[in-house]
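Complex shown without one protein chain; remaining protein chains in place.
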Amino acid sequence: MEARVKQERLFDEDVYTVHPDDYRALCERLKAEGYDFPRAISGLDMGYGLRVTLHLTRMSDLAKVTVRTDVPYENPVVASVTDLWPGVEWYEREAYDMLGLRFRGHPDLRRILLEDEWELHPLQKRYDTGGYPLPDWQPAAWPDPEPWAPPPPPEPEEAGEAGEGGEAS
Amino acid sequence: MSTMNLEPVPGRTDEMIVNMGPQHPATHGVLRVVLGLEGERITRAVPHIGYLHRNHEKIEEARTYPMVIAYTDRMDYVSGTQNELPFVLAVEDMLGVEVPDRAKKIRTIFFELYRLASHLVWMGTAMLDLGAISPFLYTFWDREIILGIVEKTAGARMLPNYYTFGGVRRDVHPDFFKDVADFLDHMERRMVDYEHLVLESPVVHARTKGVGVLDQERAVARGVSGPVLRASGVAYDVRKAFPYDAYPDVEFEIPTSPDGDTYARFWVRFQEMYQSIRILRQLLELTPKTGPYKGRAPARLKPPAGERYRAVENSRGELGVLVVSDGSDKPYRVKHRGAAFSNLQIIPDLFVGAKFSDAIAILSSLDPVFGEIDR
Partner (left out) sequence: MGLLGSDERPRDVILGTLDDLINMARSRSMWPLTFGIACCAIEMMATWDPKIDADRFGMFFRNTPRQADVMIVSGTVNKKLAKRLRRLYDQMAEPKWVISMGACANQGGPFRQGYSVVEGVDKIVPVDVYIPGCPPRPEALLQALLLLRDKIADRELRYKKPREIPADYDVMAEPGKDGRLPVL
């Protein structure tokens, strides 16, 4: 697999930023590597699109990993990982409810906190706290390079630090 | 009906569909479960949540960092300051704030006091669900003592808004350490009574042993944490796994039970109360009586752009928060990982096949708090 994935180290977690098409494959790989405890799925509105953040822990050695993937507003579809970790079922429903993210393959994708009749996905940044649309909100441009693009090769004089992966903040 | 989400099976006349909640004395709040019953046995169960959804995560995006702390209090309202800690820790990580040693210990004392308060509320209400009134009267008396200690220092009983970035908001009351020591003496005597009232009660044995068994693999895959996970035999405790504040300095054990039934969850909570008393005793010895209670935090809180996930072990399990900052004085996104939210997902697994009266016992052993589930 030609990986469209960027790996970095943030604090004590390995963070993978991955193309949505490769998200499911990466999750299957992590499941095979023994990451068995799903902590949460967080949905985020990035301003240019929606982001799914999956937090996992491996119980045997307490390694933590975070998987992120970004999808555009027009087609916010991500593969569901409910069959790998049943514990994310409600988190995926919550992300659908709050942000409008749709999880392909989810067994029961309906609203969880709000009522079924609602059309609002309130955590999107285009709405204010009360659920009113903000009049002057415009989506930002898709980032370039793309979020999962690996960082450019280090300059020759900084080559000594490149092995650490960088303490990004 | 569309809102029931449980359609009768065509041609099946022996199944009755019963709605339980949101106003039900044994749902610990506003949970609603739609149950399919065949005689007394539960065939299907669909939980509905969201009756206490009060836009925590949206409204926190419109508040500055210190203001968010007051909102986190209102999530798991039974265990007060415990909710503030993950958010405070995450922002401290992003800002790089140093917390004085004494402040860490004071925070941990409050953390464990609220664990005792929360488990006392659980014990009273769980026994109410099983039909026993008197434990409620004892546990709430003891809870009032804890809240009195908290109120003397923090100024509020339930939702004190006491932690802050770099420590705590104000120094403890001069009587604080003596009050806590007196309370621990009292609590140790009371634990003997509680053992008699709850764990040794033949009614509790009959209603909980072998009921609602949750095996280890399913518990982990379902993301269950806290006493419910430890009752299934997994020794996962954030206090040991990813230590924070003063937990590296104290000795305690992680009580686990291999049984995974409702009684094991009762038992694990009891053992946790003993461990809390043990931790508090050590902290009373270790904490200096005077000294700094707050580190140096910047006056205008603007964490650098980035994100941080931090978790603590609150009374119900792993309470986490993902804080995303864009460099302004308001968080870009605050995502709460509720322990009770994950724990409640196993309702269909545990309810199906159980008897209707067992469902009440199972639910009270999960100890849900809806402020944190619905947010």
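Letters A and B mark the chains as written, and numbering starts fresh at 1 in each.
Criterion: a residue touches a chain if its C-beta (ideal position, glycine included) is under 8 Å from a C-beta of that chain, and two chains touch if they have at least 3 such contacts.
A quick note: this is a predicted structure, and the numbers were derived from the prediction, not measured.
Only one of the listed residues, A:D12, A:D83, A:E115 or A:E146, touches the absent chain: A:E115. The chain omitted from view is touched by exactly one of B:V33, B:L85, B:L130 or B:L159, namely B:L159. The omitted chain makes contact with subunit A at the following residues, 114-115, 117-120, 122, 127, 129-133. Although one chain is not displayed, its contacts with subunit B can still be listed: residues 22-25, 29-30, 50-56, 58-59, 70-71, 74, 77-78, 121, 124-125, 136-137, 140-141, 143-144, 157-159, 370-371.
Operating definition for what follows: only the chains that are shown with their structure count from here on.
A straight line joining the Cα centres of subunit A and subunit B is 27 Å long. Of all residues in subunit A, those touching subunit B in their complex are 10-13, 36-40, 42-45, 53, 55, 59, 62, 66, 85-90, 98, 110-116, 122-123, 128-129, 168-169. Interface residues of subunit B, counted against subunit A in their complex, comprise 2-3, 5, 49-50, 53, 55, 57-59, 61-62, 93-94, 218, 220-224, 234, 236, 241-242, 304-309, 311, 318, 320, 322, 324, 333, 335, 337, 341-342, 344-345, 374-375.
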